[in-house]
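First comes the structure, then the notes that go with it.
All protein chains but one are shown in place.
Lettered A, B and C in written order, each chain numbered from 1.
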Amino acid sequence: MATTALPTTGTLTAAPAYEGQSGIWSWLTTVDHKRIGVLYLFTALTFFLIGGLEAEIIRLQLQGPNGHVVSAELYNQLFTMHGTTMIFLAIMPLSAAFFNFLIPLQIGARDVAFPRLNAFSYWVYLFGGIFITLPILFNVAPNGGWFGYAPLSTRPFAPGLNIDFWVIGLQILGVSSLAAAFNFITTIINLRAPGMTLMRMPMFTWMSFVVQFLLVLAFPVITVALVFLLFDRFFGTQFYEIAAGADPLLWQHLFWIFGHPEVYILVLPAFGLVSEVLPTFSSKPLFGYPVMVYSGMLIGVLGFGVWAHHMFAVGMGPIGDSVFSLVTMLIAIPTGVKIFNWIATMAQGQLRFTTSMMFGIGLIALFTIGGISGVMHSSPPADLQQTDTYFIVAHFHYVLFGGSIMGIFAGIYLYFPKITGRMLDEGLGKIHFWVNFVGMNLTFFPMHFSGMLGMPRRIYTYDSGQGWDTFNMMSSIGAYILAVATMIFVYNFLKSRKHGAIAGANPWGAGTLEWTIPSPPPEYNFAVLPTVTSRYPLWEGDERDAESARINSQEGKTADELHIVLPYNTIKPMIVAGSMVIMFCGLIFAKPLIFIGAASMVVSLYSWLLSPLEPEHH
Amino acid sequence: MSAPAAAHYTSTGLDSRKIAIWAFIGSECMLFVSLISTYLIYKGRSIVGPFPHEAWTSPSGQHFKPILNIPVTSASTFVLLMSSLAMVLALSAVQNKELPKRTTGDRILGSSKLWLWMTALLGTTFLGFQAFEFTSFVHEGLTIRTNLFGSSFFTLTGFHGAHVTAGVIWLLTLLAIDYRRGLGPKDALNVDIAALYWHFVDVVWIAIFTLVYLIK
Amino acid sequence: MKGNSRLRQILAPGLIIMFGLALAAGAQTYPNSTFQPHSELGRYIDFLWNRLLLLGTIVFVIVEGALVYVIFRYRRKGTETEKPPQTHGHALLEVTWTMIPAFILLFIAVPTVRIIFKTQAKVAAGALQIEVIGHQWWWEFRYPEYKITTANEIYLPVGRTVNFKLNSNDVIHSFWAPQLGGKRDVIANRTNYIWYTPDSSMKSAVWNGFCTEYCGTSHAKMRFRVFTVQPAEFASWVAGQQKPAQYGATVASLPGGQATPVSGGEPKTSGVGAEGGNAPAIARPNGTPTPGSDTIAARAPTTGAVLASLPAGYTFPRNLPEFEYAKPHTPVPGDLHFTPGLTGVAARGMQVYSTAACVGCHAIAGNPSSVGNIGPNLTHIGSRSTLGAGSFPNTPAYLALWIKNARKMKPGIIMPTLGLNEMDPVQKRIIDKASGGLDDQQIADIVAYLSSLK
Partner (left out) sequence: MEHDSTHSDPVAVADHHAHGDDDAYHPGWSTYWKVALILLVITVVEVWIYYIPSFSASRAFVPSLLAMSAIKFGIVVAFYMHLKYDHKLFRALFTGPLFIAATTLIALLFLFGQLVARFGPGK
């Protein structure tokens, strides 16, 4: 339907996907950022379904008072794993899928700066994700909540394996995120095509750039916090040992120094995606580009100064409370600027309501609600009534689901054609949007009420007569609707991958560099490195842009024919990743594995580092 | 001005690896700050001794000296600082490999192998000091499990020691390459990156030495 | 346009459903609502909340209004001949929408900071001190001024500022009685405070309290009750609590009928010696303050209490319909049964209790063998209205089941399963005689004993 009405440019033949690159082995050994991006996409979507399934069971349990679908023990594992999965295994990697696939295309590069490191990041993520997810099948999944407060997570209070999986799993995932972040920082700084100045970079790349710095600065802190916990649990140190006089707030501070930047890590890529979607479907450049850049940076920097707003109830004292409160409120300003600039981007445009656009607008509408409730938490006395209730749960689902997930869906609908060469079904897409939109609000809006009416979070059961029954029922119905929405999407995704309409290079009439190359892009992305003279080379560029776009949209030639040197495929990063995970498994299962894993890791690492990346240049 | 297809064009003209190592060092700042903060936060909060700067008598009457040994640590600090000097000389030797060496001084200063060995050796000496320190602490009754001070002290200095160890291995790897095929200006960047890492580990020690050892 | 009509098609019914559900919700009462403050702290918060809600609504309306306007105004009609104006920005506009939010925030920030300092100031002299100690998963409350230790229930005199001093022996908990004020975390190795004054104009009432920091398996069942009572009632309660435990020659009968409140349903208490029903021998506060059969005159607390009219031992009346919400309704697992028709004898129960495992964990002032401090103080357990930190009503029927298999009723707790031939869900083994299993008759005796401890 709507697809046919869209302007399409470029030739309408589906480029054969990754010629000579099929079969399992090619996926295991690939170092191509696009294929790694696809791996990330599929893996993360799978984890999203798993996290969603966990949420559905949570909602089933809470549908009415005194529910007994699951036991207290299992419930606690479910919400811990739901939060952990959604944050570390679904949204972050979904963003990573876009980093991988898009950043090199948007800046006119042939690959990321360190292709093998990139593969390594993915494999570490996959193995780490499996490591932390599997235990729930054996009823030993992590059960300390997604922020695993000490001392509840220490050995005396959590003697089982549950938290071991969590500590080690997060440690593993941290390696993946850090490695990827160094890679993308370098890529964005150093691999921009000629003329692609920083202030011409597409907004998605910009926001990703900010996110990489957040990762690089936030993850070491949680690494340290987790190391302490790991040492406490395995080697008898006393960092969180209350009997030894430890201060339980140490964990909280370290966690949230990571945790708050983390929430911007989750939302800024979505902001970036929406900043691509809105101009595309408004046929107008992004409004206030420089301000959008600076506000993104400001959000990132301020994000390091607000962590203790998660701790207004811990008794920090009036000075600490006030300072963190004020800095938190400040963040509303740059975020507001983004919201208004997006609306201004749409104003005076010619809006096309594709599915992608609808999700993009959905983000503006819903994130604002979450942002406003965020500001409500930022007032410490008021937060004393809100913290640890469903009001908070409402807030963070509005920003996470209404922000990150909506943005990511907008991105998936926008970039699916670029990734696969085929269009997603727009009809199903719109149904998906509306069911999703209704379900989302029905699930999470009532939580504002149940929270302010006194319902604490993380309770596996509640009594009748507390005034919460109706709101919980609404939330549960909403969650079932969301499940339907998600299934529609999954169906659309799987079907269109093989049977969608052929997309062509630029099905949406978008303006940025990635739309100048065929869909899916050839291995080498750009036959010639493009010359960039403007922010939207396809809209505003001069003849030089047009010329490189013309050459690049041609297809058919192989890298060899074009004398483009591509890195060798290699299995080594995967072996290093696997060895590392085996090493960590040793802590839990059998000590010898530690040495086997470490030895194998060192050997494969040397072998990786000492083997050439690519053929000698001619 | 579009770049030739095969060349590895970079926007800044800088080598990607060097950008990455600096980003890595930035990240390490947060790592060590977390560790140092923890040490300082827990300073004076241990319930039982031994303590860093104060003597302590246990309820059972056992007496413990202040545990930190400033003279020994000063010596090891000196060693680490000198290793940084050796490291810059190693780098400059690699960079200037092709320059003619006229005097003995030139030849000594120009020997990358000498300076790499020297750096690695000084690094190892530092680690030796640390091993000595750790074992003597354990003998005096302070282990990583004893109290908050023990946990945070050993973890902080242990993390630093692990970084030094990794650095030594890195240096030995470079040395192996130097013996196999010689390191020349082409490799300067590789050596430079190792050097940046090495110096960073050194500056972290400068901070630790003051914050942990000297301030009471 | 197509998209538009679909929008209406889908949005309209959605809104109607939402509205309908909201109305349905309005029919209920909200006993834990944070919107009805009953202390000065509550009112400060309410003031901030109202302002936040107002400003938040304004921002919401502006943003969503602008968004909706733009959506409808600038839809592509398909008839456009040229590109829309390619604006890149507008300095003045952008400055404006930076400044306006900043200005709005000022109206939040200023009162916020003032209220922070006001509510965290040093508490006024003469406040009632209450030490709160969080345990997995129950609350210990101490009144140092009166040397009272109790659990899971707090009595507060209206009009007197109360300063809670919060500590934990294990993990982090959080102390929250929503209608009285905000919450404050309860943390080991760190003493926290929160203070407020229950409104003096209030009539005696009961409030639900919750642990709001996730603290492990039974976090959901770590509740408590706050009774805000008139000063005279408080004084009487204090006097009662200060006495050591007394039990007369009381007999608890747990007569025929199914003693088990079944899973999923309301407890079937008919025929059980429950709620003072047909257990006349246990003097229970049957909906009215019970004068008690006390012989020892308690020393009355001094703080302005009018004692004359009330003898020692006031407890808040149970079963008042308006406080239904404070009565737990949690069903008991269906496979937990108690032999019907047993009659417990308190004197015997005292003997059994004092030689059973109980004394290792529980203290009863007046019972010299019962000095444990792992579990709640049971000195006046008979005067409390709930069991298991607000999980079950404190009636003989529930108490018997609790002693028989507490772990089945409240997952993960330290209190072991004590009933003979019962399955301990934590240790995963059957409790036998050798491991101290109590048969139903013994339990009935203990119930009689404990119930008599008013």
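Methods note: a contact is a pair of C-beta atoms (placed from the backbone, for glycine too) under 8 Å apart; a residue touches a chain by one contact, two chains touch by 3 or more.
Because the structure is a prediction, the values reported are computed rather than measured.
Touch with the chain that is not drawn comes from one residue among B:51, B:154 or B:200, which is B:200.
Touch with the chain omitted from the figure is made, among A:22, A:139, A:197 or A:558, by A:197. Contact between chain B and the unshown chain involves residues 11-15, 18-19, 22-23, 25-27, 29-30, 32-33, 36-37, 40-41, 43, 70-71, 74, 77-78, 81-82, 84-85, 87-89, 91-92, 95, 109, 185, 188-189, 192, 195-196, 199-200, 202-203, 206-207, 209-211, 214-216. Within the complete assembly, residues 189, 192, 197-199, 213, 216-217, 221, 247, 249-250, 253, 257, 289-290, 301, 304-305, 308, 315-320, 533-535, 540 of chain A touch the chain that is not shown.
Heads up, the rule we're going with is that only the chains that are shown with their structure count from here on.
If touching chains are joined by edges, the resulting network of the protein chains shown is an open path. Taking the mean of the C-alpha atoms as each chain's centre, chain A and chain C sit 38 Å apart. Distance from the chain A centre to the chain B centre is 35 Å, each centre being the mean of its Cα atoms. Multi-chain contact residues, meaning those touching two or more other chains, do not occur anywhere in chain B. Residues of chain A in contact with two or more other chains: 245-247.
Residues 5, 65-66, 68, 71-73, 76, 144-145, 149, 151-152, 157, 242, 245-249, 282-285, 287-291, 313-315, 317-318, 321-322, 325-326, 329-330, 332-333, 336-337, 339-341, 343-344, 346-353, 361, 364-365, 368-369, 372-373, 375-376, 378-385, 387-389, 430, 434, 438, 441-442, 445-446, 449, 452-467, 469-471, 473-474, 539-540 of chain A are the ones that touch chain C when the two sit in their complex. Across the complex, chain A meets chain B through its residues 113-114, 178, 181-183, 185-187, 189-194, 196, 216-221, 223-225, 227-228, 231, 235-239, 244-247, 250, 254, 257, 527-531, 548, 562-565, 617-618.
Partner chain A is touched in their complex by these residues of chain B: 1-3, 5-7, 9-12, 14, 16, 19-20, 23-24, 26-28, 30-31, 34-35, 38, 41-42, 45-47, 144-145, 147-148, 150-152, 154-155.
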